[in-house]
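Next up is a structure, given as structure tokens.
Just one protein chain is left out here, and the rest sit where they should.
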Amino acid sequence: MSMPLASSGLQTAQVAEDKLVVSIGPQHPGAGHFRFTITVDGDTIVDVAPDPGYVHRGAEKQTEYRTYLQSIPMLERSSLTDVTNIIGPYSLAAEELMGIEIPPRGQYLRMIMSENQRIMSHLYWLGIQGIFLGHSTMFMWPLGDRDIFVDLGQMIGGARITYSYWIPGGVRNDMPESFKPRALKVFDYFETRLKDYERIFFQNPLFLKRTEDVGVLRREDAIKLGVVGPVLRGSDVKSDTRIDEPYCFYKDLDFEVPSYKECDTYARCMVHLVEMRQSMRIIRQCLEKMPLGPVRVKLSPQQRTNPGEAYARVEAARGAMSFHIISDGSTKPYRVRISVPSMRNLIVLKKLLIGSHVADMPAIYWSLDYWPVEADK
Amino acid sequence: MSGAQAKQEPSPRAHELVNSLNSTFGQMVSVTVLRPNRIRVQTDRANLRALATFARDMLHFDHCTNVSGTDFPKDKQIQIDYHLGSIDGEDLRSVILGLTCRVPSDDAKLPSLIEIFPSVDLHERETYEMLGVTFEGHPELARLLLPEDWSDIPPMLKAYRLPGRLEGE
Partner (left out) sequence: MVAQELEEAPKKPGPGSKSDGPGLNILVGKARQVIQEAIVDPVTYLANWGRLYSLWPVHLETACCSIEWGAVSGPRFDAERYGILEAFGSLRQCDLIVVHGTVTRKMAPRLRWIYDQMPEPKWVIAMGACSITGGVYFDSYNVLPGVDQLVPVDVYVPGCPPRPEELIDAFVLLQDKIRKSNIR
């Protein structure tokens, strides 16, 4: 094990005649707020020791000191690329405990915002994956297009990325009338844009060479290790919380969940691409089917819940995000436990990296869409 | 605490699971249906491994989605919940089976389920450092998220008060 180094120094060390321990992160072009040490034998990785916790901010403890509504802005910062979806399961669990029903228009607005957020998160992921593979165009294009979807979210939520939109009781406000024509225009543009993405990046021979048969995660391993989201679907499992256990009105909508038999990094990347198309399809249907009416149930700031426990989950951009809330009937939750997709996917990093080449590390690492801020909570 | 919660009718698939659990374990477990698809099985730590093995082999739950630990200082107990999910089990994807186990605070030890569900690995490590619960049999029960120089009591215990907050605030 490379543990002595992981705890002591940040330097490269020779641990055996032909083995070298290399420390990666937290200051590193790619790793960001995450550190792991790899032991290499020549060009092959023989051991990996992940060292998370650089962004651990104790969100779970802080919820004990805040009422149900006060916790929202603090919790959503745990996953800033995906703010609507991290509040989703929290609200669902809290609503279960409060025993309230959400008006249908509020449910549709939740789905619209959630899918818009998914596209934003995937575009951010795609940009970083592009720069990881040395493809600067694929950094600039997705980040430029992401801002268009940020604007869409801003039309409804009012802020650039932190809207605290999905709240217990419904959503914060109704959408403006100008949203629908604007959104349809953006989707038409973005669908042609996705074809460009495919041509320049996903069918690029260099991209194929760097991702095909790299970081293979077999179906049975994926299930056994409990991974979620695009990683799971890239491993030939057609599982998605939106279909497995539909929340909001997903059961009324028509969309596909992609899955790929290749089980490699390429498959995981393709899942993201297909999901962006499907998200736009979902929003189009929502805009068609949306009824008029109220968007939320007004809750008291000191809202009490029934004592008990609730476990709710939604499909966030990175996979199933679940909250376990235990309540003692007071205005503050007794215990909030967050099970985030990033933490659940981290477990496979060790499995995928061992045996692969050092040069494949960026592609594998970022194909997991591991977001340390979310994992550390 | 969950006794005050109104019991609900289980979904047909969940009903089968409840029957199966009751007929196999009988008095050793107490099965509660929280929601149509949320089953809670309370047991003691001696039976936890047997129950988990049964859930995997006979009920076809194949991974663990969450491990949460909760401190109950009034009862002097710590409650550990394993939430199990299933991908390949028939009609089981919407069902979450919660294995609940309470251990005394002064002897917070529990057999690790890592051999039965490898997916509990990081969750158990996190519970270990956040509540000080030792999972016996876990191969690498090391610090995960807290800083290396953390010397206070585990932060998720109710006895740990946030330094920036006054008592009762």
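Order of writing sets the labels: A and B. Residues in every chain begin at 1.
Just so we're on the same page, a contact is a pair of C-beta atoms (placed from the backbone, for glycine too) under 8 Å apart; a residue touches a chain by one contact, two chains touch by 3 or more.
Keep in mind the model is a prediction, meaning the values are calculated, not measured.
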Practice prompt. Give me the visible chains that the unshown chain touches, in label order.
Written response: A, B
Worksheet entry | Contact partner of the left-out chain, one of A:15, A:46, A:74 or A:257 | A:74
Item to complete: May I ask which residue of A:140, A:206 or A:359 touches the chain that does not appear here?
Response: A:140
Practice prompt. Using the definition of touch stated at the top, determine which of A:62, A:211, A:279 or A:342 touches the missing chain.
Written response: A:62
Worksheet entry | Residue ranges of chain B at the interface with the undisplayed chain | 146-150, 152, 155, 160, 162-165
Worksheet item: Which parts of chain A are in contact with the chain that was left out?
Response: 10, 26-29, 32-33, 53-59, 61-62, 65, 73-74, 77-81, 124, 127-128, 131, 139-141, 143-144, 146-147, 150, 160-162, 373
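Just so we're on the same page, only the chains that are shown with their structure count from here on.
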Worksheet entry | Separation of chain A from chain B, taking each centre as the mean of its C-alpha atoms, in whole Å | 24
Item to complete: Give every residue of chain A touching chain B within the complex, in rising order.
Response: 3, 7, 52-53, 56, 58, 60-62, 65, 96, 223-226, 232, 237, 239, 244-245, 306-311, 313, 320, 322, 324, 326, 328-329, 334-335, 337, 339, 343-344, 346-347, 376-377
Fill in: Touching residues on chain B, where the partner in the complex is chain A
1-2, 4-6, 34-35, 37-38, 40, 62-66, 68-71, 81, 83, 85, 87-88, 93-94, 96, 98, 117-119, 121-123, 126, 130, 142-148, 155-156, 160, 162, 165, 169
